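For this depiction, one protein chain was excluded, whereas all remaining protein chains were kept in their positions.
Letters A and B name the chains as they come in the text, with residue numbers starting at 1 for each one.
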Amino acid sequence: MAAGKYTVVTRTAASQAAALAALALLVIAVALPAFASRSLIQDMFFILTMLTLAQFWNLLAGYGGLVSVGQQAFVGLGAYMLFGGAILWGVNPVAGLLLSGVFALLLAIPMAFFAFRLQGAYFAIGTWVVAEVVRLSVAQWKAVGGGTGTSLPRDARDAMWGVEWIEMIFDTRASAARDILAYWLALALAVATIGGIYLFLRTKRGLALAALRDNVEAARSVGVDSARMKWLVFLVAAFGTGIAGGLIFMQNGRISPDSAFSIIDWTAFVIFIVVIGGIGTIEGPIVGVLVFFALQTLLADFGAWYLMVLGGVGIAVMLFSPGGLWGLVSGRTGIELFPIRRRLNRRD
Amino acid sequence: MIWIDTILQGILLGGLYALFALGLSLVFGIMRLVNLAHGDLIVFAAYLILVLVTLLGLGPFLAAAIAAPIMFALGFALQRLVLNRVLGTDILPPLLVTFGLSVLLQNALQEGFSADSRRIPAGWLETASVPLGPISLGVMPLMTFASAILVTLALQWLFYRTSLGRAFRATSDDPVTASLMGVKPASVFAKATGIAMIVVTIAALYLGTRANFDPTTGPARLIYAFEAVIIGGLGSLWGTLAGGIIIGVAQTVGAQINPEWQILAGHIAFLVVLLIRPRGLFPRAFD
C-alpha cells in the first residue's frame, strides 16, 4: 500500500458550515448589547454560564468518566473568593474571577485526593461530601456573612473594570452596564471553554481521553495513563467551574452558602442539561441548555412541576435514548459539528 | 460525665444512620447499584406512614407495618421496570436515572404535601426516657438502636441462612452463572430492592417520629447513609452498623463542642476514615 494514497482528515462538511455559522453567531453575540433588551441580555448570561458549567461537567463525566455531583463546591468557592477578595482585600471583581479559578483549582487538589480513592458511584458521593464540607465551612466564615451571606460592596460594584466605558458607549445606567459586562465575560468564557475543550480533544491527549471513555482496558494497553488524565480533567474542570461560579455571583451581586453551594442549581440542572442534550459530545450541552431554558421559560409558573418534568425527561432520555437529543440527530444524519475523529480518506 | 452522655447519644443516633444505610448497603452488595434516590425514598415512606396515621388514625408502628408491604411492592416494581434496564458496566445510566428519580420524588412530595415540615405523632413515646444512673436515654432513640441491630441480624440471617440469600450472593458474584443455576437475576434484583424498601420503611418510621421532616430532607440522609456504608466497607452489614455509629458519635461530639459543627464533624470523620482506610473498616476479601 502506497502511503501517499491516504490523507488524514478531521473536517466534515457540516463542521465547516458550523464553523462559519459559529463565527457569524459570535459576531452577532458580541454586538448583541447594542440592540437587545436588558432582560434578553440577562437570559443570555444565564444560558452562557449554564453552558459553561455543562461543558465542564461533560468533560468530567462524558469524557473522563468522573461522575461528580460536587461541582457546586467549585461554583460556591469560586463565588466566595470573588466576594472575599473584594470585601477583604479590595480586589476588583473582574480580576477576582482569577481568584475564583485559582481557589477552585486549589480545592480540587485535596478533593481529588479523597474522591479518587472511591470507585464509580462512590466517587460521586465523595465529591458531594467534600462540597458539603466546604459549604458548612464557608458558612462559618463571618467576614463574608457566615450562614446568611452578604452583598457585593457598593464600591467594588462601582469599580468594576469596563463598566464606565460601557455606560458611555451604550448610554445606559450602571446596573445595565454591569449586566452587559457580565454578559461579555460569560460569552468569552463559554467560547473559550468550548474552543478549549474542542482543541484539547483533538490533541493526542484528548484522543487518548476519548479512547479511555470508550474502553479503559484497551486505552491502558496502548499506554494511556488513566490516573494522570483524570487528574488533568478534574483540575481543568474545577478551574473553569470556579470562574463560572465567580461570574454568576458577580452578576447576581448577592451571595449565601445555600445559593452558592446549591446542588440543584449548579449540579442537578447541569447534569440534566448534559444528559438531555447528549453526554460525551460537545454539541450535546449546547442543545441541552437550549431545551433546558425553553422548559424553564414554559414551565416557570408551575413551580415543583417544572422540576418533576425535568427529572422525568432525564430518566426517559437515559432509558430510551442514552445518547440524548444530539445523539438522536447525529445518529440519524451522521452530522458532527465538532468532529474529533480522524478519518482516513483515500486520495484518488 | 457530659462526654459519656454525648457519646451514648451519638451511638444511639448512629442506630438511625445505620437504618438509613442498611438498605443502601444491601442493594449495593447485590447489584453494585448506587441509588441516589434512597434518601428521598425514606422521606417518601415517612409521608406514607404519616398519611396512614392521620387518615386511618393508626398508631405509627401499625402504620409502618402496613406501609412496609406497599414499599416492598414499589421497590420491586421500580427495580423491575426501571433500574434493571440500566444495570451494566457503565455506572452513568443508573446514577443519572436515580438522580432524576430523586428530583422527581422531592418535587412530587412538595406538590402533594407542601414544603412545610411534618412529624409523625408517636404520643407519649416522643418524650419517654429511661434513667441510667445520672444519664437519661430517650425511649425512641433506644428503640431505634435496637431496631438497627435487629435489622442487621435479620439481613445477616437472610443472606447467610436462606436459599434466597444464597441466590443473592451467587447473583452478585456472577449473574450469568447464576442464571445457569435457574436464577432469574432480574427477579432476584427486584426482590432485593423490595427488601431494601422494607428497611427504608423502618428507617422512615424513626426518621419521622424523632424529628421533623420535609420533602427536601432526603439528600442529607442519603449522605449520612453513604458515609456509613463506605466507612463500614462496601457490602458488609455489620460494618454499615459500625459506620452509622461512627458518624453518629462524630456528630454529637462535634455538636457538643460547637452546635454549628454537628454535621461538619460527621463529614470530617468520614474523610478521616477514608484517608486511613480507603476500603472501609471491614472490607470484603474480594470484589
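Note that in this section a residue touches a chain if its C-beta (ideal position, glycine included) is under 8 Å from a C-beta of that chain, and two chains touch if they have at least 3 such contacts.
Just so it is clear, contacts and distances are computed from a predicted model.
K.L.:
With one chain of the assembly withheld, which option in "Beta-galactosidase", "Branched-chain amino acid transport system ATP-binding protein", "Rod shape-determining protein MreD" or "Quinol oxidase subunit 4" matches that chain's UniProt protein name?
P.N.:
So, among "Beta-galactosidase", "Branched-chain amino acid transport system ATP-binding protein", "Rod shape-determining protein MreD" or "Quinol oxidase subunit 4", the name matching the hidden chain's UniProt entry is "Branched-chain amino acid transport system ATP-binding protein".
K.L.:
Name every displayed chain that the left-out chain is in contact with.
P.N.:
Per the touch rule above, the missing chain touches B.
K.L.:
Please pick, from B:Arg85, B:Arg119, B:Arg166 or B:Arg279, the residue that touches the omitted chain in the full complex.
P.N.:
The single option touching the absent chain is B:Arg166.
K.L.:
List the residues of chain B that touch the chain left out of this view.
P.N.:
163, 166-167, 169-170, 172-174, 176-184, 286
Operating definition for what follows: only the chains that are shown with their structure count from here on.
K.L.:
Just the number, please: Cα centre separation of chain A and chain B in whole Å.
P.N.:
Once rounded, the distance between the two centres reads 33 Å.
K.L.:
For chain A, which residues count as touching chain B in their complex?
P.N.:
61, 67, 69, 114, 117-118, 120-122, 124-126, 128-130, 132-133, 136-137, 139-140, 263-264, 268, 271-272, 275, 279, 303-305, 307-308, 310-312, 314-315, 318-319, 322
K.L.:
Help me check something: in the complex, which residues belonging to chain B touch chain A?
P.N.:
Counting only chain B, the residues touching chain A are 34, 36, 82, 85-86, 91-97, 99-104, 106-108, 110-111, 219, 223, 226-227, 230, 234, 260, 263-264, 267-268, 270-271, 274-275, 278.
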